[in-house]
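Take a look at the structure set out below.
Rest of the complex left out; these chains stay put.
By letter and in written order, the chains are A and B; residue numbering begins at 1 in each of them.
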Amino acid sequence: MTTLKLVGATAPAHKLWGGRFAGETAPALDALNRSIGTDFRLWPFDIRLSKAWAVALWNAGVLPLEESQRMERGLDAVAARLRAGATPAASDEDVHTMIDRLLHEEIGDLASKLHTGRSRNDQVATATRLWAMDACAALDTAIRGLQRVMLEHATALDREGALMPAYTHLQRAQPVAAAHWMLSHFWPLDRDRARVAAAARAAATLPLGSGAVAGCAYPISRVLLQGSLGFARLSPNSIDAVSDRDFVAELLFALTMLGTHLSRLAEDLILYGTSEFGFVQFGDAYTTGSSMMPQKRNPDALELTRGAAPRMLGDLVTLLGTLKGLPSGYNKDLQDDKRALFDAVDTMHLVLPATAGALAECTFRTERMRDALSSAMMATDLADYLVRKGATFREAHGAVGRLVRESEETGTELHSLPFKSFAAAHPLFDHDVYEALSAAASVERRDVEGGTGPNALRDQLEAARAAIAQ
Amino acid sequence: MTTLKLVGATAPAHKLWGGRFAGETAPALDALNRSIGTDFRLWPFDIRLSKAWAVALWNAGVLPLEESQRMERGLDAVAARLRAGATPAASDEDVHTMIDRLLHEEIGDLASKLHTGRSRNDQVATATRLWAMDACAALDTAIRGLQRVMLEHATALDREGALMPAYTHLQRAQPVAAAHWMLSHFWPLDRDRARVAAAARAAATLPLGSGAVAGCAYPISRVLLQGSLGFARLSPNSIDAVSDRDFVAELLFALTMLGTHLSRLAEDLILYGTSEFGFVQFGDAYTTGSSMMPQKRNPDALELTRGAAPRMLGDLVTLLGTLKGLPSGYNKDLQDDKRALFDAVDTMHLVLPATAGALAECTFRTERMRDALSSAMMATDLADYLVRKGATFREAHGAVGRLVRESEETGTELHSLPFKSFAAAHPLFDHDVYEALSAAASVERRDVEGGTGPNALRDQLEAARAAIAQ
């Protein structure tokens, strides 16, 4: 998270209020209250909404055209200074106060009129929503970047016809196409993209024009503001508008789910990259060594990715904990919403490229995958074989269970058991039973939609390509 | 939460597996593993999907029509017994095992064939999704029930022209229509309904036909299953399908947000119902007394509602914590998803009617509300007055701040200050300044969309009526 630290600020603060106050605020309050270290990044959005407000004030007859235009030019000049690296003064309480100060420097006392009919309550809500809408678009791009890597691996693994064990309970379950496994991590991200898009839609409600809490006392056109700022709808109630943080929670939730999906991908890759599994070799560029053990190749990127989900969850818990039991209207507790939001989004922008890079640099050791396909994994196929010959599934399941036990106890792979073992287990077994024990045949048979069979997989790859193109 | 406790179960379990196992499972494992106390309620959905599966097996040529139909009738008979009150045997591990046992009682060994091509992994995922789709519909109705009460209060308060203070930082901020405050709690619920609907859509992905993890080895028509069970789409990947619990998390999140909104409503009502605020009198039917203090009238329903949000959040944290870092494919950890889901939904079905009832029985004491409209709350209007006369907002803010201070220090309400005080504070004050200090005028001026003004409020009430009708 970007945090501009301003230790030891002692200059008197530039404040947007103060007439009725006898003394200065205490340094301990200033230190707790000052949010510019967090909210500085809102400046482009605050400038944008302020320019729109300047126009709206003219449109409402509150300001003459000339003043409105001077304001706009002043705000452009402020933006230019900020782009050029202007940094907060120690006395700037938050980004809005800072921009107000700079605008005064540009256009003098006219700057003051920009506050007409507007409150920091609707202003900060609007700026945060603009930022969130923007962030959602960037997140979508980053997620797609990772999906693209998955699709490339899946395509290559499919081309190679690579098979591997699918696991349930981390026990080898059934053979699948390795591309099918890879794509099993693609679709969760597709759902994440849908949630990020929904969060963007939730953000696209315009609070500006709600004043401090009761609405705006000037005949401002909120419809005009909505259009010029790119919002999808107007907030329907000013009290709600200044304290509605649902959109922040929605985005944090979407990121927590995304983080959770990434943690599962990371876990798979970390496991597959152990000496014991050996399905994956990590690239040097995405592993680190040990200060003590010269042989180590540690998948740091993936481990940090695995740990990101709880961080998102912590941010979500913080926000929801803050909102719980708050009286209606704006309360200062809400100020901390941005810290949680920015932390989660920033972290995701570190995690997504690192995960995409780490995955891209993975080499899949398809021969190790194939070696892991012990014939016990075809036990279900063996049961299906009996079912096709007329046994009930339960009978079949039982018969095969006994064969598996014999195989384990004698240390013989299923396909190496003598035929008499099969015959003893169930009368419907015939000599073609050994064909049922081929991993390739097992995979081919599972060809309904969403299955690992070749036609289903081809369709799935196509669907993934289409999804990514959107 | 409904929990059927089965202490001391010692009968040997009816299991869907076992052929390869030498001994019995340990009682300590059975006790931990047995989920029927939680998942019993899934039975109607398990029956439904099993009937659809029986048809699909026939359709795929796996079963003759006659067997498929006997299965359907058998499942109907099982459903009838369950509806009539059949309860789990101590040996039933979960609801699926129980139904399997009952079906065996009805149609003998044919019951066994129902497991053809199906695994508990896709079965339980499908049943849970059907349950969730159903639950979302019921939740929507319950939320609308509460919204209706809000709308009725808002309509009555509007008819009465009731005004009250809006608060920010829990300090009196500006006068608003009491109906405007009431509706500020309506719109959050509208967003909640949208999230519940989105969760229902997320649930409407059919996993059935995914088998244990690799897909189904029989030519089942998943499209037919989708149609007959009312799903919106097919799961695209079988590995993902058996362990995707996004829909549970989405619903838990939606309920957490709903709970959070209810906690804010409850907080407002609890505050307004204190002797100190006195805006609300609670109905006897929704308050309780004290075992010690005979005068007490405690808003228990609202306090328990306020506490419900953290409970939802706890359920969400549990699920997301469980999912974090799980390897792909089904893992037993997932079994606990239903406990969290049912707990949150059940709690909401207690909380929503109690909140609706408690709110319905509230009497708003509009005269107390009006008495709370001190003229200091019109300070913004006073500043607006100066702005309209040509002052900058900053100047105006400062001048009014000084007047407020004078008012406080002399213990005089703003509207009782002598004109010379106004004149001293700013030269633009004229004798019409006292009109700016009327609460009614203040409210009327805030008439942009979403504001508390009369036209805006009329539109808002209409929009609320339309929202509820959907």
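Rule of thumb we're sticking to: contacts are C-beta pairs under 8 Å (C-beta built on N, C-alpha and C of every residue); 3 or more make two chains touch, one makes a residue touch a chain.
These numbers were taken from a predicted model, which means no experiment stands behind them.
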item: Where 2 copies are displayed, count of copies in the complete assembly; value: 4
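By definition in this document, only the chains that are shown with their structure count from here on.
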item: Chain A and chain B: spacing of chain centres that average the CA atoms, whole Å; value: 23
item: Partner chain A, residues of chain B touching it in the complex; value: 17-22, 62, 109-110, 112-117, 121, 166-170, 173-176, 180-181, 183-188, 191, 195, 198, 202, 209-220, 222-223, 234-242, 244, 246, 249-250, 253, 256-257, 260, 263-268, 271, 306, 309-310, 313, 317, 320-321, 323-332, 380-381, 384, 387, 392-395, 397-402, 404-405, 408, 442-443, 445-453, 456, 460, 463
